[in-house]
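Note that this complex is displayed minus one protein chain, with the remaining chains in position.
The first chain written gets the first letter, and so on, giving A, B, C, D and E; residue counts start at 1 in each chain.
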Amino acid sequence: MLPHIVFLFSLLLSTSHAAVQDFCVADLKGSDGPAGYPCKTPATVTSDDFVFAGLSAPGNITNIIGAAVTPAFVGQFPGVNGLGLSAARLDIGPGGVIPLHTHPGANELLIVTQGHITAGFISSASTVYIKTLKKGELMVFPQGLLHFQVAAGKTKAIGFAIFSSASPGLQILDFALFASNFSTPLITKTTFLDPALVKKLKGVLGGSG
Amino acid sequence: MLPHIVFLFSLLLSTSHAAVQDFCVADLKGSDGPAGYPCKTPATVTSDDFVFAGLSAPGNITNIIGAAVTPAFVGQFPGVNGLGLSAARLDIGPGGVIPLHTHPGANELLIVTQGHITAGFISSASTVYIKTLKKGELMVFPQGLLHFQVAAGKTKAIGFAIFSSASPGLQILDFALFASNFSTPLITKTTFLDPALVKKLKGVLGGSG
Amino acid sequence: MLPHIVFLFSLLLSTSHAAVQDFCVADLKGSDGPAGYPCKTPATVTSDDFVFAGLSAPGNITNIIGAAVTPAFVGQFPGVNGLGLSAARLDIGPGGVIPLHTHPGANELLIVTQGHITAGFISSASTVYIKTLKKGELMVFPQGLLHFQVAAGKTKAIGFAIFSSASPGLQILDFALFASNFSTPLITKTTFLDPALVKKLKGVLGGSG
Amino acid sequence: MLPHIVFLFSLLLSTSHAAVQDFCVADLKGSDGPAGYPCKTPATVTSDDFVFAGLSAPGNITNIIGAAVTPAFVGQFPGVNGLGLSAARLDIGPGGVIPLHTHPGANELLIVTQGHITAGFISSASTVYIKTLKKGELMVFPQGLLHFQVAAGKTKAIGFAIFSSASPGLQILDFALFASNFSTPLITKTTFLDPALVKKLKGVLGGSG
Amino acid sequence: MLPHIVFLFSLLLSTSHAAVQDFCVADLKGSDGPAGYPCKTPATVTSDDFVFAGLSAPGNITNIIGAAVTPAFVGQFPGVNGLGLSAARLDIGPGGVIPLHTHPGANELLIVTQGHITAGFISSASTVYIKTLKKGELMVFPQGLLHFQVAAGKTKAIGFAIFSSASPGLQILDFALFASNFSTPLITKTTFLDPALVKKLKGVLGGSG
Partner (left out) sequence: MLPHIVFLFSLLLSTSHAAVQDFCVADLKGSDGPAGYPCKTPATVTSDDFVFAGLSAPGNITNIIGAAVTPAFVGQFPGVNGLGLSAARLDIGPGGVIPLHTHPGANELLIVTQGHITAGFISSASTVYIKTLKKGELMVFPQGLLHFQVAAGKTKAIGFAIFSSASPGLQILDFALFASNFSTPLITKTTFLDPALVKKLKGVLGGSG
């Protein structure tokens, strides 16, 4: 009886091409495309490819924003390739802030795991949806909308943001405006901000133009 | 011979449910969902449902930005429902500007049809891609990224923006910040802008908080 | 100058249909469809719609599996409708187990937030990928594949599972086989399990047939 | 022990909204949308909703084309709603023909189950891909391309076409041109066909204009 | 006149990059990605690429299950790449069985072409949907749910399963549990099956651990 089974089993296992698409761990040395990276050869895939330990340590928050964002996007965690999921860890010290930003390519689900976080987003209709979240509470931020997270209490807060794409992108408003080569005349023309302020913030954040 | 044909024809025409999904003109009185609006009954659909004349007239540019955006999204043009396409007309007077904004839900393709437009977008990596476009030239703006359009010459410019969604959304940075109820302390905390400037711009744009 | 702005602002705000699709909070009283539930009227949406507190309390683990799964799918958390994201909280006591199961409609990303969890999944090629995870570590489980989570240490473990769909589904193998009306002859025929065992487990889990 | 299980079981079963999306049998009385029809209430769904017997009987081929197409699209088979699949049965008598047609909304996979069928499609590059298929052989026809099936032998042929959409659509070239109200001057202008021929075929197929 | 046409024709044909995406026959030597395999160069594509004859011969059913599954997934039939369709042939002898299994990545449509098949699936809510199908009848099995097919009569049955993906995957429950290296302690812990039974079935099916 056994040989028959083994025969059947071999036959089914031989459909290796089909089985591959159970998952598609990114081969980061390959060229990515609109749907993600090419798949690592299945035979070389191990349990480690599906696991990421890089968010277990706290981010360094001794910086100007008193906070840190540590990404687990496909570039850091190849196992999420093609799965429509990725993550980031937020560490926000007392008084810290994740500045206003967008994820151009993904919706976000935030889980607070320590402390309190006040989070909010602004809709296309310029309505602000804002809430202070406790440990274990969730909040969603629809794709592409400006949003922020700030510490709400006197202790450090930690959260995990999960995204609906392996490559959500991250556009921080201040960096886009004041850490880029976006020329001051164009910034002032397209934002109505004061040129002196623009130049001052460029000085701090390293922008040019 | 004719009866046989008519029989066949009737049979095939009777597959009316299947044929419906050739198109799905929005019934705006119905509740929309994640994929769009319910479909208007096919029997009541006419050629007019697939046509939109609202972009043939110039937008009113006698305003503070010297420009106008006239939308042909699904709310205005129900024929685009479910098609992954919509449009807007841009009228930009000399010196006019479409302020920095994003479309949270769509990529954009701009066609300049009159005059010259300088357009640009900022990537997640804070690189600015900018170009002055002539009549007949195209530029794309990837989803969710901050971008702008300004008149590049001494004459009025016109362009048509086409979006990869029937509901692209439109988040104008200044409106999000200064025409909303986003509180001044939170704005300054999440953007590093000066409170005095924030209050001044709120005064102009009508924001509160 | 102000009237011009207000005029422009009103014009843009009047594109209300387009703005709706920034988000689509589920109206659970409406009929769902292949893409999710109809959207709640935007005017009635508040910050609370985007927040879910139901995962902040521990699940009750004084049961046969010593564990609990608390869902935050669209049925519990209407704000995730159409966003391609949902969540669940896992509480696993010492010796506890989330039995072998699949999510037919979603990939899963697990974040361990307390204790240690040994988790694994089985691929179409019958390879088992297994790993013991510490606090802050992530693991992904591709869509539709059998997987499990068990406590790895002597203390209670907690994790959050995030799914790539607002309705991931949950098929627990034992419930599918032994808590359903799947007839014992068909179970034994299609699984090669012993009829006596099937009947015994049906007795425990409440299955019939 | 049993009460605990039943408790757990009830808890999990109570996540009814999430479970719904395992499937979404069409409620054809509801309004369809871009993603399909609203779902029938799960409690009223039975095995019969997932089964369709309408393709078990041969189509009537005593007509001008000596062939018949019997659809099992979502309008006939509500169980395929949202599944990205539907089917049709082809009966082609000796000398019969399924005239040149397209499916605007789906790719097609043809399985020959009796006799021989010569099938082909024409690409955008005007290349014709053509093949005579035996019982058990498969052929694919990419979305939206003109294709046909004709009997290849002296006996009746049967095939099943499966589509990558629950609503593939069906545009038969001759019906589009000669059974519609497409005016003869416009047909001749846009196809270079002879007006006399157009009028003759309209006479046979019932077209006007 | 002809030269003008030829000029136009050449111009249009020269848009070769665009035309390519009519279809994308898999180049199986290339690395696959989340959306499938790279496309074979269009110039080398022939009619044979769109045809698959491997399902015309019966599968070998002289094995323990008295049945055979012959796949026509993208690995066997490169023409389905990117089309969201693939197929498999089921041969089920009298008393034969396709054991309980899932397709993690696709919905399934079954067409019975000979004999009688009793088929069923189990939903997330642990409801069993079961039906005996005759020749020409269809049944759908939603993605990722456990299902089976058994011969319902005294004669051999044949069916064709069509999937909503070119790579549906195939996870046979018994193989996942008893033909893998899934350790017996973990199996018993996560399924409540008896260790002796697990070891016995591993002995038959070749599992280890």
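Following the convention adopted for this analysis, contacts are C-beta pairs under 8 Å (C-beta built on N, C-alpha and C of every residue); 3 or more make two chains touch, one makes a residue touch a chain.
Everything quoted here is computed from the prediction, not taken from an experiment.
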item	value
Chain not shown, its touching partners among those shown	A, B, D, E
Which residue of A:T113, A:Q143 or A:S167 touches the chain not shown here	A:S167
Full-complex contact with the absent chain, from A:P42, A:G79 or A:P104	A:P104
Interface with the unshown chain - residue positions in chain A	28, 31-35, 60, 62-65, 68-69, 71, 73-76, 86, 104-105, 165-170, 172, 175, 179, 204-206
Chain not shown, touching residues in chain D	97-100, 102-105, 120, 122-124, 126-128, 130, 142-146, 148, 150, 169-177, 179-182, 186, 189-194, 197, 201, 204, 209
Chain E residues that touch the omitted chain in the full complex	1-2, 4-9, 11-12, 15-22, 24, 27, 30, 33-39, 81-82
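Everything that follows uses one rule, which is that only the chains that are shown with their structure count from here on.
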item	value
For chain D placed onto chain E, the superposition rotation in degrees, Cα atoms, nearest 5	180
Chain B and chain D, separation of their C-alpha mean positions in angstrom	35
Where chain D touches two or more other chains at once, by residue number	16, 18-19, 22, 33-35, 86
